[in-house]
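Contents: one structure, followed by commentary.
Note that one protein chain of the assembly has been removed; the remaining protein chains are unaltered in position.
Let's look at chain A:
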């Protein structure tokens, strides 16, 4: 009996790591400084404290959710974005007392959202309270909300719309302060929405990627959701400020845009594959050559860097995948994941966690302590603008 309990405790143990830009306290280390190597956060990594079920990182602050619905925030607070009732930074995770007693269900559905502002969350929930808000996503200056209906789903946009990131008008608009329906997605079941920088995206339940907002690469802005690829379907999308990472059901990573990714000072070396060359104004979706043969479980994008979690899937599992719906596959992949964290892109603030400030044009393995990654049952990676978090269950 005792032995069983101990096993259970060990299974529950979670490690939380962070690295990168940290001068506003966004790394949660307790010190306002950058870290080029991954830092284990003792205050969040303990069998006795509640694990983190979801994290979201903004420009310089972080918000965390626990399974019981506790919300913790830390980092830059000068605009009130920590929700602590003041306008100051917090170097350590602090509970958001105002959220202790309500909207917990809504927060638990925030999975895959990229929160830039806690204030925005409260705005969304206030305005759209009468409908079921499934997900929210925040870019640099705009927000998206996904509302699930019985018959159809609606994506709402509000905030800055100058680059088309709201998708609510076929004409150029400055901004709107009340949510409006994004055009052109009405006939789709939407699985997830993402936003970052001036970009927006939605993944339909059947895996089609729709993007709108600022054009990737040298393409022009897109004012209404536009299907990005006719031939590929995806299970995850992560947006940066100038690139997007896309994950297919079989664990292959594609990058959209990213002409300078991993080389803000050097030309990017990614080989672009002409998957979407049907139209001239279409940004190219390229496979990351050095990831050939590596199954990827999860992707995350900061403003100018990228991160992923690898998994191992043998051939028979791949066969199983072909006959299953996408979401079943993702769960299955998590079960057999290998859990290696890889990063690439802009590295000036140590956001790649490789111990230096170099840029990287291809994914590099991040070392998280001495523990073999195979011992971890599940790892998740999250990116803020210039920093990175990893949670992993041992």
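To be clear about the criterion, a contact is a pair of C-beta atoms (placed from the backbone, for glycine too) under 8 Å apart; a residue touches a chain by one contact, two chains touch by 3 or more; residues count from 1.
One rule holds in what follows: contacts and distances are computed from a predicted model.
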Per UniProt, the name of the complex member that is left out, chosen from "CMP/dCMP-type deaminase domain-containing protein", "Exoribonuclease phosphorolytic domain-containing protein", "Diphthamide biosynthesis protein 3" or "Ubiquitin-related modifier 1 homolog": "Diphthamide biosynthesis protein 3"
Among A:26, A:56, A:229 or A:364, the residue in touch with the chain that has been omitted: A:26
Which of A:16, A:41 or A:60 contacts the chain that the document leaves out: A:60
Selected from A:74, A:156, A:234 or A:346 as touching the chain missing from the view: A:346
Residues of chain A (touch criterion as defined above) contacting the omitted chain: 21, 23-24, 26, 59-60, 76, 140, 162, 241, 264-265, 302-304, 346, 348-349, 384-387
